[in-house]
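I have a structure I would like to understand better, so I am pasting it below and will then ask my questions one at a time.
Excluded from the complex is one protein chain; the other protein chains are retained at their positions.
Letters are used for the chains, namely A and B, taken in the order the chains are written, and counting of residues starts over at 1 for each.
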Amino acid sequence: MRRPLGRGTPLIGALAVMVAAGAAANAKVEGDTIVLGAAVSLTGKYSTNGKNTQDGYDLAVARVNELGGVQVGDTSYKLEVVYYDDESTPARAAQLAERLINQDGVKFLLGPYSSGLTKAIAPVTEKYKIPMVEGNGASLSLFTEGYRYLFATLTTTQFYLREAVNLAAATAEAAGRSPADLKVAMAFENDPFSQDIRAGVTEDAERWGMKVVVDDKLPPEINDMAATLTKVKAVKPDLLLVSGHTKGATLAVRQTAEMRVDVPMVAITHCDSAQVAETLGSAAEYFLCASQWDRSLSYRDDWFGTAEEYAQRFEATFDYAPPYQAAESTAAVLVFVDAFRRAQSFDTEKVRDAIAATDMETFYGRIKFDETGKNIAKPMVLYQVQDGQYKVVAPAEWASAKLIYPRRLAD
Amino acid sequence: MRPRTASRWLLGGLLTLALAAPWLVPAYRTQISFLWVMIIFALTWDTLGGQMGYNSFGNVVFFGVGMYACAVVQRDAGLEYFPALFLGMAVAAALAVALAAVLGSGLLGLRGQYFAIATLGLGFAAGEFASGWDFIGAGSGMVTPLYPGEVGGRESFFYYLLLALTVTTFLVLRRLYSGRFGLAINAIRDDEDKAEAMGLHTTRYKTTAWCVSATFLGLTGAAVGNLIGFIDPRDVAFAGPTFGVWMVLMAILGGKGTLWGPVLGAAVFHVTQELFWTYLLGWQRVALGLLILAIVLFFPVGILGWARERWPERFGHTVDERPEPAEGGS
Partner (left out) sequence: MSNLQLLFDAPILCVQLLVDGILIGAIFALAAYGMALVWGVMNVVTICQGEFVMLGGYTAYFLYKAGVHPLFGVPIAAALLFAFGWALYRAVIFRVVDGDLFISILATFGLSILLQQLANQLFGADVRTAESGFRTLFFFDGMVTVSVVKIVAFVAALVVGVALLVFLKRSRMGQAIRATAQNARAARIMGVDTTRVYAATFGLNAALCGAAGALVAMTWLIHPYLGLPYTVRSFMIVILAGLGNVAVVLAAGMGLGAAENFAGFLLGAEYQAAFVFALLVAILLWRRFWLGRTRRYLK
């Protein structure tokens, strides 16, 4: 075999191009603009929710700028977000976080979509002591690592479906049965977020003494869950829990109807961002859906007014109803705005401390972080799809409709 | 001999540049670290694909195995950061080689496209098994320990670690290709049946070649797991549709079956991709698809292959003056 020699120039040239690419600049605050950075999933398996996230950020930025920006010292600063596409893969997300911090000089980060990607970015922001406020990484495991610079506006995973388990127990007690006799079937996508929800509900079920009869992990590329549902049908559980982002929600609704899986209570996540009630019609009836937020809740703030007004503004801008993924992203930007105001500085440490001390009312609910950085001031709500509408049925203080139980099969 | 001197100068110049890069452009350390990773990918893929004619889509398996092996050692060995890391890397290399030996004895008997497809299946299967196995975190993945030192220390450390790996890979492969081993695997590529008829232990050579690839991929995997900090079974460790296919593309782009080709291909590919990424928000994968098509349709012989056709005398010169194999027999 010949052993030819390459010319060296292309290689060196390539390195030079690389150095020139995206000329580094210190861009944390340029003139009267505060630059925030975010890696979001514009392509890949999370791109639906990734777009929700980006829209949520954009709406907040536009609104804050419209209202005059952020007053720090004598200047009123506008906000701007630098985006990269993480392609829904953690490897990219981690690299992009470094790029935002190192090359773009961004000093304040907004989170990506999904717990897996947040897990990949958090060590980076921690290393560089860059505060990150995120609205889409709910895994409880994110908040057990002792991260100092990570803050989440959302309620963590163990609460997503807890209310559904409690509801099942309550209905059983009301019917004179012991909750310990209940059988639970679970199918959760095999990704950090859904698996953390699974860990949460497993604990809840144990506390009530319920028996877990099906416990499947759905692969992310799954397009058919017939095998799992056949099992569910065979064991006749009293409660079926499914979570797998938007695809999991669509599959669960469509295939339970088609295979006539007759379970009295079914709870899932992501049904508003998957728009199951809108697209699948009667198949979605009586499904319970966990949600971080709902437009019917009575929260309000000075930027957007009430939750409903936020929803209307969002619809007017982006032509679809805001799923909670968008709302919690908007809230993340508001946390930064509030922290800049109180810190009156762009020093990352001061801003971090200001974020840690956050206690604010927003259209999205109250935001107050515990020492690990997760928001503990806001409840999860549980919808039920009734007549094609998402109605809040739990917890009781927010409920706008009564739970319909048992679920009747659509025809 | 002029070309040899030129080669030395080139290597020396590049190495100096590479050693100085963390001071010249500190902000780009991680990106250039990934360039080293890409070069290792392309070089190790080429050992089978280019030099031996076995197109593997599954080399990423060794990368993933190394990554997980190291992370598990770091988690369970109860050692300090650096001892755990180095022990982990040793275990990673050992496991990867063992796996290559076992898999090689079965899969390397397949010829042509069947080998390519079997390794494709292997890559996916590994990712799926990893995401079902609770011991290594299943679908939730694993987080590697935080680097103990100062801010920026981690980047420099892994930069030099990966640079050292790249240089070692390059030198080892150069040495191997110039000896009997290189001739043997080239013979297998050119006509396996004839090579076997000539008395070559083809299976032994094929398996050894895969083990060499696997060693470096395992070591790289161990380092990359720590560089990224989070191991996802499908998207980081056993990332068949990205890393797994890129290694093939980079080798082809540069010119497969050559020593410098994969290096050149990896550099061009990585830089292009970084540029797409920065300037084509959301459309970068479309551009990547077009790039892949362009590479395959218009440069099926690669940049070096093209150059060789264009200026044969320059390369011909090299051929004539090829030094004798460094080692005699064995």
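Going forward, a residue touches a chain if its C-beta (ideal position, glycine included) is under 8 Å from a C-beta of that chain, and two chains touch if they have at least 3 such contacts.
Given the structure is predicted, the values throughout are model-derived calculations rather than measurements.
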Touch with the omitted chain, as defined above, among A:K45, A:R162 or A:K391: A:K45
Hey, which of B:G64, B:G139, B:G182 or B:G257 is the one touching the hidden chain? B:G139
Looking beyond the chains shown, say which of B:V73, B:L122, B:I188 or B:I303 touches the absent one. B:L122
Note that subunit B touches the chain not displayed via residues 55, 106-107, 109-110, 112-114, 116-118, 120-122, 124-125, 128-129, 131-132, 138-139, 241, 245, 248-249, 252, 282-283, 285-286, 288-293, 295-297, 300
Residues of subunit A (touch criterion as defined above) contacting the omitted chain: 43-45, 47-48, 50-51, 187, 190, 215-219, 221-228, 230-231, 233-235, 246-247, 250-251, 254, 257-260, 262, 274-275, 279-281
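Going forward, only the chains that are shown with their structure count from here on.
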Just the number, please: Cα centre separation of subunit A and subunit B in whole Å. 36
Hey, which residues of subunit B end up touching subunit A in the complex? 3, 6-7, 9-10, 13-14, 17, 21, 24-32, 34-35, 51, 128, 131-132, 138-141, 143, 146-147, 151, 154-155, 177-178, 182-183, 186, 228-230, 232, 234-236, 239, 242, 254, 257-261, 263-264, 267-268, 270-271, 274-275, 277-278, 281-282, 284-285, 303-304, 307-308, 315, 318-319, 322
Subunit B partner, complex, touching residues on subunit A are 1-8, 10-12, 14-15, 17-19, 21-22, 24, 42-43, 83-85, 87-91, 94-95, 98-99, 102-103, 116, 119-120, 123-124, 126-129, 139, 141, 145, 189-192, 194-196, 217, 219-220
